[in-house]
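Of the protein chains in this complex, one is absent; all others appear in place.
Chain IDs A and B follow the sequence of writing; residue 1 opens each chain.
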Amino acid sequence: MSWEVVIGLEVHTQINSKTKAFCGCSTEFGAEPNSQTCPVCLGMPGQLPVLNNEAVQKTILTGLAIDATINLESKFDRKNYFYPDLPKGYQISQFTVPLVEHGHLDIPVEGGGEKRIGITRIHMEEDAGKSMHEGLDSVSHIDLNRSGVPLMEIVSEPDMRSADEAVAYLKQLHQLIRFLDVSGADMEKGQFRCDANVSVRRFGAPLGTRAELKNLNSFRFIKQAIDYEVVRQIEIIEDGGQVVQETRLYDSVKGESRSMRSKEEAHDYRYFPEPDLPALRVTAEEVAAIKAGMPELPSQLRQRFEREYGLSSYDADVLSQTLELARYLEDLIAAHPANPKIAANWLANELLGRLKESGHEIVNSPVSASALGLLLDRIADNTISGKIAKDVLDEMMRCGQSADTIIEAKGLKQVSDTGAIDAMIQTVLDANPDSVAEFKSGKDRLFGFFVGQVMKASRGQANPALVNERLKLLLNS
Amino acid sequence: MPFSSLETLKQRLDQREVSAQDLAKLYLDRIDAHNTLLNAFVHIDHDHVMAQAKASDDYRAAHDTPRPLEGLPIAVKDIFCTQDGPTRCCSKILEGFDAPYDAHVITRLKEAGAVLVGKTNMDEFAMGSSTETSAFGPCRNPWDTDRIPGGSSGGSAAAVAAALTPAALGTDTGGSIRQPAALCGLTGLKPTYGRISRRGIIAFASSLDQAGPMTSCVKDSAMLTAVMSGHDAGDSTSVMDAPTIDWLGACDQRDMKGLRIGKPKEYFIEGMDADVRATIENALKQCEALGAEIVDISLPHTESAVAAYYVIAPSEASANLSRYDGVRFGQRCDNPEDLNDLYMRSRDEGFGNEVKRRILTGTFALSSGYYDAYYIKAQRVRTLIRQDFLEAFEKVDLIATPTSPITAFALGEKADDPLTMYLSDIFTIAVNLAGLPALSQPCGFVNGLPVGMQWIAPAWQEDCLLGAASAYESATTWHQQHPEAFQ
Partner (left out) sequence: MDIDVRKIAQLSRIRLTNHEAQELGPQLNSILGYIEQLQEVNTDGVAAMAHPHDSAMPLRSDIVTNSNRRDALQAIAPQTESGLYVVPKVIE
């Protein structure tokens, strides 16, 4: 293998502000077509943009999280092209001086360790609307609800050397963006979209000609598309041909890409300074204030979970994967502060498995953090045993009732009454006189047999610690 | 009465000598009588005008204090979006466009109690200096109806000059208020860029456009600007901390004692009409008599201003006019074959030749390979032009120049020669590039045609312009002369 793959990624992520970038229209997903439009985002004559401060704040926050430079003065430009879902015939973007530059993200690499991926810039721009063609013969339909929704375009350096690295970068970035709460980043809703610039070269050779892959909207397709592209380019070169710089559209159904060159040829974006928007200025103090309000990032969370809650590094890692999971853990510990480690265990080992089986996500878990906390309370106060608790949790998943209701209804309450346990023990001993004799003659290992019999007799409800204690006493008496 | 100033009409309204409905009727009758010839108005809705006038009279009856423009008829250029009636920017491409909103300035006029009398003719998308490129046909100059009224706000100028309305609004991107004001014997003010919100005014060149009044005297311009100006949160270029001005108070000045007036040598050149030049020289002598000191200055980059302007304005326009694509509003061609055909034909059929020329020029200047040599170069020259003014204002308080190198020319005279037409803006363009306030006022006649003098002030010092212009006006009678045929 004498080929090296070079990949740079451009991610467009919708900022989750309530309103659009330049007007007061709602950004709520899934509304009636064109019901969230106004003269500004429809590009009507004389209408002017006014920038949403929230979008600025969230872009700065993202920049700070990737250790980037925040440009205290940045500029907006117009990118000109005609398309029916682009009402003004230009997109307001940042071309010459973006808000954020020179950042980086460290990604985990196979075999341990990390690799640093440079992030060239993050600039703000507005999204276009949606064109719909499906099921239509000779026309397309245009919905402009998305027109003007604020976007961050996050442009990486060509630092990735495989599809796996590209996916690792994207996952890392996706996780970061979710933790910062700057975007819904739902790929199915188009809130996190990726274009990949891919080229190949012989090791040590200068950069090859790149192709831009568009429309990569799942981690799986991104890997497939890049792998496909790498093979395509190597074949071309090995056959004595030359890779052409072009835009290619990946078709995830056919598993192949096709050229959009015809469209490309006509493109000349004619960027120039947006005369309707003066320079965007932020002060060092504002940036410092945003930095001070930075939420915990996954690595910080992981460390805190280990330090504060004494979690194993495995549990801490699992439970800091998503913001939702980490929030659930925090809520669970708040509900059941007695033993965070046990709480984490139940979440990581019991609840997550059950959620996976039932096809739920943590955000729509049928068992809330406070409900699970109550269950853990019942183990701690000896109302039920840990074993019974697992059955109760199964039932909670099924019917959504509280632990107390289920324990009550099913009579699962643990027996901790010495008299009742002594009676059960006596019954077992009376029924097994031979075993008692053997035990007394020195066969210590029969102790476990008696415990099992007593627990069985109590249908699991006897307090195991108490059974042990009383059994020892009665056998030796 | 038709030739009265806003100030006079306001007094008569306040003293209940006339009602807003009387005034509306008076001017509507004059429009009916003269508009066929002048073509100053492109849209009039008599009933709607009368309804506004009645509402104003009702307001006056119900309130102790009338609003600042209570009952005063004001015409507006067809470039201002109005919820009532059509807004066309005098272009075919806006056929069917009834704006679902008012321009910010229109809202302010309405809130001040003004009666909007209709939309005035203009060059299509304000691109022109003669009001000949209008989709509604050319407008004529009341002083000589075989001549153009100037442009692009020619309809507003002709309407005020013929007293079809006592005052009107225009917009000025490279002289479009001042040049027609000069050619029709009016006062026209282009305020500092950022003084008046551009929201709802159809954009030509966003970094140059500014709205302003066209009136029969200086104080009327002050009255209107006082209402129109101020920060608008809906226009990011409307300046938030602009120095405020006592607009009416500034017009009380009666002399020019201690005023240093700069006379730039680049504005008194070979090739300009010798009589126009003599008229301005004479006006400056009068200023000296009023106590001013005339200082010879130089604005060395003046010569490049037209070239820089004809890169910057068309570049911005080429993008501003991309939204006219036949998708969401306005003209769409019949039976488009495909998307490209929809764009190409709708825009071909909708835009006139001058607009096409400017879009093509701008597209070219921004296109890859030419951007640096044209667009960026022009923006650098723009910096030099502004610096010229800043340096000059270290020596003088105001600058005085001719507004136009010539008086009104004949209809059709320059229509086939775009470049010559462009050069008629030679004295007004630099002001827009620098974002400065400037005012044109009548200062004499050449062969029966009005000549305008332009005052230029440092940014935000409109009070200085109004003061000098008021002093000059009080010492002269040029503004009291009216075209005979419309008396």
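The rule is simple: contacts are C-beta pairs under 8 Å (C-beta built on N, C-alpha and C of every residue); 3 or more make two chains touch, one makes a residue touch a chain.
For clarity, every value in this text was computed on a predicted model and none was experimentally measured.
A.B. asks: For the chain that is not shown, enumerate the shown chains it touches in the whole assembly.
C.D. replies: Missing chain, whole complex, touching shown chains: A, B.
A.B. asks: For the chain left off this view, which of A:L9, A:L42 or A:V318 is in contact with it?
C.D. replies: For the chain that is not drawn, the touching residue is A:L42.
A.B. asks: Among B:L9, B:V381, B:I429 or B:C443, choose the residue that contacts the chain missing from this document, as touch is defined above.
C.D. replies: From the options B:L9, B:V381, B:I429 or B:C443, the contact with the absent chain belongs to B:V381.
A.B. asks: Of the residues A:G118, A:G184, A:P278 or A:P366, which one touches the chain left out of the display?
C.D. replies: Of all options in A:G118, A:G184, A:P278 or A:P366, contact with the hidden chain holds for A:P278.
A.B. asks: Please identify, in ascending order, the residues of subunit A that touch the omitted chain?
C.D. replies: Residues in contact with the chain left out: 17-19, 23-26, 32-39, 42, 44, 50-56, 82-84, 131-133, 136-144, 249, 260, 263, 266, 268, 270, 273, 275, 277-281.
A.B. asks: Contact with the hidden chain only, please: which subunit B residues?
C.D. replies: Contact residues on subunit B toward the absent chain are 96-98, 100, 193-194, 207-208, 233, 236-237, 239-240, 301, 303-304, 306-308, 310-311, 318, 322, 325-332, 336-345, 347-348, 351, 353, 356-357, 359-361, 363-365, 367, 373-374, 376-384, 386, 418-419, 422, 433-435, 459.
The criterion applied here is as follows: only the chains that are shown with their structure count from here on.
A.B. asks: Sort out for me which residues of subunit A touch subunit B in the complex.
C.D. replies: It comes out as residues 39, 42-51, 78, 80, 82, 84, 87-90, 140, 142, 144, 268, 270-272, 275-278.
A.B. asks: Can you tell me which positions in subunit B touch subunit A when the two form their complex?
C.D. replies: Residues in contact with subunit A: 81, 87, 89, 94, 97, 99-101, 103, 198-203, 205-207, 233-237, 315-316, 318-319, 321-323, 325, 327-329, 339, 343, 363, 366-368, 371, 375.
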